[in-house]
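Taking it in order: structure first as structure tokens, then the write-up.
Partial view: only certain chains, each at its native spot in the assembly.
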Amino acid sequence: MKKNQKLFLQFGISIIFFGLFGILINNLTINLIRTGLGFNFSWLFKPASFALAEHPLPYTSSDSYAWALFIGWLNSLKVIVSSLILATFLGTLIGFARTGTNSLLGLISAGYITIIRQTPLLLQLMFWYFVGFLGLKDNMFIQIKNIFNISNKGIEFSGLTFSSEFLALLFGLSIFTSAYIAEVIRGGILSVSRGQWEAFRSLGISERKGLIRIILPQALPAIIPGLTSQYLNLAKNSTLAIAVGYSDIYAINDTIINQTGRAIECFIILLFSFLLLNLLITNAMEIINRLILKSQRYS
Amino acid sequence: MEPIVVAKNLSKSYTKGLRALDNVSLTVNQGKVLVVMGPSGSGKSTLIRTFNGLETFDRGELNILGIKIDSTHDERKIQKIRRRVGMVFQQFNLFPHLSILENITLAPVHVQKRRQAEAEEYGMYLLNQMGIDSHAKKYPSQLSGGEQQRVAIARALALKPELLLFDEPTSALDPERINEVLDAMRKLARQGMTMVVVTHEIGFAKDVSDQVLFMDSGKVIETSPPNIFFSNARHERSRKFLNQLDKQ
Amino acid sequence: ATTNQDNSSRLNLIKNRNELICGVSGKIPGFSFLKSDGTYQGLDVDICKAFAAAIIGDSEKIQYRPLTAAERFTAIKTGEIDLLSRNTTFTLSRDSSGGNGLTFAPVVFHDGQGLMVKKESKISGLKDLANKSICVGSGTTTEQNINDAFESASLPYTPIKYQDLNQVVAGYLQGRCSAMTSDRSQLAAARSGFKNPQEHIILDDVLSKEPLAPASDGQDQKLADAMRWVVFSLISAEEQGITKSNIDKKVQIAKNNPQLKPLRRFLGIDGGLGEKIGLSNDFVVKVISSTGNYGEIYERHLGQNSEVPIPRGQNELYKKGGVHISPPFN
Amino acid sequence: MFGIYTSSLIIFFKNARKTLFSNLFNTIITLLIILFLSVACFNTFEWLIFKANWKVVISNLPLYAFGSFPSNEQWRPATWIISLLSLSIFTLYGPEWKWLRKHLLILWVGTIPLGLYLLYGGIGLSPIMSRQWGGLTLTILLTVCSSLLSLPIGIILALCRHSSLPIIQKLSSIFIDVMRAIPLIAVLFFGQLLIPLFLPVEIEIDRVWRAIFAFTLFVSAYIAEDIRGGLQSIPNTQIEAANSLGLNQYQIIQFILIPQALRIALPALTNQSIGLFQNTSLMAILGLVELLGIGRSILANPEFIGQYIEVYVWLACVYWIVCTIMAVLARHLEQRMTINQANF
């Protein structure tokens, strides 16, 4: 293709694109004026006048909407980070079970993966919450010397309390994600050439030692990208908190939209909070990736 | 002379009907070199890999270094055999994330429980023997193919094996690198190492081997001393194969 | 109230379409819920039917559109639905052009937010709920009201917020919360579905006024007028003792007795009242013969013998101590 | 899939003694698992048979299937679902009937207009508005329409992102990255509640179509990335070979790149549509009465209040069965391709 032809094509597409964009924005403005909503963010500093069950930082209903949103963002972060750790742990175990030698474990983990992967997360979350945690009933709570309490209100552990909403979300997300992580781990292990297995076997090195010392280090570079995208999915899926009554960023946005009708503004805020979360996760994974590559100077 | 490898009527098939090994029997005595030849897919790799339990078999019996294994594939016996048998692969199969010296010391330290320093010392001695001691701190990817294959040989030697298996050790190498590796293998043979070598290097086979075993479709077609095999092979199939090798 | 309107009223659209699109909740026992045969039922649904009967002349020509709390106002503004008959609280900001820009028809159910607790918990008022968890449905004024109540009493509490009433009920029944809060009608409705309804009590505290009313687009005065008078006709019919079963007889009586002026006007024989609001003159007859009067509707869905019994209380006619009253049909 | 299961089951029982009880550690683990599984199974069966009240499922079956579609017209969605099902069975086990095989793709694409005609009505059928669609029918409709729409869009996006024109490349990159960064529920929220704000007052899009639109936006970004992965894994030598045959840029894209990328991305693509099927359940939160939504509506019936466990278990089964059918179909498709082009 000729150079000016290329320029022309790009120019044309840009015009169409920005034209369309302009029309949509124009419609939006007309609609906002028509419905008398307008577009501004000053409401952010008005008192929220709703209470939150969970707030890692002090919060009362007379705090501003902005602060409520920030608390929601922290709540999201909290559930994301903790389920990320739990999911990785579970997923690795299941991934190993799937590639390992105990065929009963292999069979069970295969069954686990198909069941978890083929039912909607939303349903699983509701199941965990309403059946799993709330099913504990009041009378069925386990108590060990006032240090460890389990009831349908949640778990209390030496002063730390985790609400059952948080726990259901944590479990649901972790279990759902672990089924995917298991497949990532398995894929990574399979990506190491058969020759490496044969090489360590022919040196008389045991299976478990070989898996840990020879195979896993080589599988890591193939595992990390898959893991990153699973973590990102997990972060996005955490918005289903709304189904189990956990106050994450999406749920709080939803409440605010109902109270103020500021759908567009709230949507923009939601967008940016997620871009921020994604940035956090990808950067953290990038650092981990670099650390791994650094410790493996060979490639 | 003790027999190091005795195979009796080994048979194996991957897919039903097609035999990768078909009633293979052979004996390799202490200090001898057996070269295995045959067209692609004839079962050479499968055969040699049964010798250290990388491959199971369906029928027959194996006796490696006095340890008997059969089709039940007893993991404990195989582990014992592996500690006393070294293997070198076509694709080197070095561990890319470990340095050359770490590649060599890994098994002595973790399998034979030797001390790190002792293992390293012996490792350096082996690398020196192979003429690559200057690369000890490098990683496999920084070495040429010929050098990598010599590291692989040193790694197999580190466990002080009583039998060495080679599966086409030179066929992944550049023409110019092949001789480096063949020379190292010649040296080992001269030192009295018992070896089973799958290769198509006629020069090497003529030079070093005591017997040449020719396979086709999983069967042993003939076993002859090299001077007879290369000048006057008994079987039509062997002659045809040698012809084709020459033509290139 | 009328202003000069062009002919582009939704009313004509509905008539031409010969079908009314009615926004309902679809998830509230007694008010609107899906029956096993796929039809909707409840008080809100019958109000829809009354509108359809008045506007189109056939109470079956309706499509129901289940709506979430979040989307209900947008649905009106964008014209996806003709009108909303979904437990929506009548408030100033919703009714005003500076707010949500809707117009409300008269209140069809006077409600108030309440609290339900288990009898065995011995909770008897707001005070006993300090530091306890309370299950709340999010996305409505409920959330704000409970907050206001506790804040003004300076009591701390923990709200557990759910998407819809089902979940609130589940959370409460499973013992996640010590109390659930919602409009008292919904509390009663929910309780009626419990295995042992008598084990739960609705506290006397009323946290808010919740007059629930149908709504439509505030810029369409004609439709709003029609809706307003259809609701009044239901109440007025009850006041006059006109029911589904005696409406035909009443029409006969009115026709035969020219001296019964108010009745004749009411039933559309004289006065041409219907035309003034864009409906046929006998719209009241159509409405009452298809749904019955307000009292009948109430009795059908919320009465003592219904599945969701709620005492009429405030929702009685003014004559009987309630607050429902209809302006004269003059 | 089941084939794999049965064969691994056979191997499993053959080797049970050797692998399960080969040492103390394995034996303990095995016994613990068996104990746990039997307790779990016992409790589950006890609940399923004695405690659960399945009336909430049985008496509402037509609702789960068709939503509030008028009952005398329910043969229409039924016909559609049955035709989809029989097409699936045909694709799996159908005879080697060359002509039909060749036109299988067209048949599959053809199910969309058929479905829309049957649902909407029109010529010869009484018209029915999308408000009355619901249940499994709506779930399937959302899945099928959105996945078939997002495939071509995804391909175009992938090619744009692959292109050498900087503006086009940037625009599509931004779209793809933003879509992949935000949660699906936010996109659906946008589709349901914000799209009307971006349209002129007189234009109104049905909310089923708004949902399909939102799903398409979201899924096409993911599909674009899958296809881009496929494009990147095509070795450069393929392009060289095509170049040295004198094919031009567009011909290379059309004949070499897209077909290969599609085949490489096929497993990822089928996973996307299975994921999409599950994710349609999010529409329940946004007020559509698809499968999960209808379940929640049924729970509001005073007759069934509080029976949510039965409903959730039942819905999980339905979702699982349909997903498994889809997965088996996908696996079958992949196998047929690998038979044709091993190592590809």
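Order of writing sets the chain letters: A, B, C and D. Residues in each chain are counted from 1.
Basically, contacts are C-beta pairs under 8 Å (C-beta built on N, C-alpha and C of every residue); 3 or more make two chains touch, one makes a residue touch a chain.
This one's a predicted model, so the numbers in the text were calculated from it and none came from an experiment.
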Can you write the chain counts for the whole complex as a formula in the shown labels? A x1, B x2, C x1, D x1
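Keep this in mind: only the chains that are shown with their structure count from here on.
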Dominant interface by contact count, named by its two chains: A-D
With chain centres defined as C-alpha means, what is the inter-centre distance between chain A and chain C in Å? 41
Between chain A and chain B, what distance separates the C-alpha centroids? Give it in angstrom. 50
How many angstrom lie between the CA centroids of chain A and chain D, rounded to a whole number? 21
Enumerate the residues of chain C that touch no fewer than two other chains. 70, 74, 77, 163, 170
Could you list the positions in chain D whose residues touch two or more of the other chains? 193, 196-197, 201, 285, 308
Interchain contacts, given as pairs of chains that touch: A-B, A-C, A-D, C-D
For chain A, which residues count as touching chain C in their complex? 35-36, 49-53, 61-62, 130, 134-135, 137-138, 152-153, 164-165, 242-243, 245, 247, 251, 254-255, 257-259, 261, 263
Sort out for me which residues of chain A touch chain B in the complex. 193, 195-196, 198-206, 209, 213-214, 217-218, 296-299
Give the list of chain D residues in touch with chain C in this complex. 59-60, 62-63, 66-71, 129, 131-132, 192-193, 196-197, 201, 204, 207, 285-287, 289, 293-294, 296-306, 308
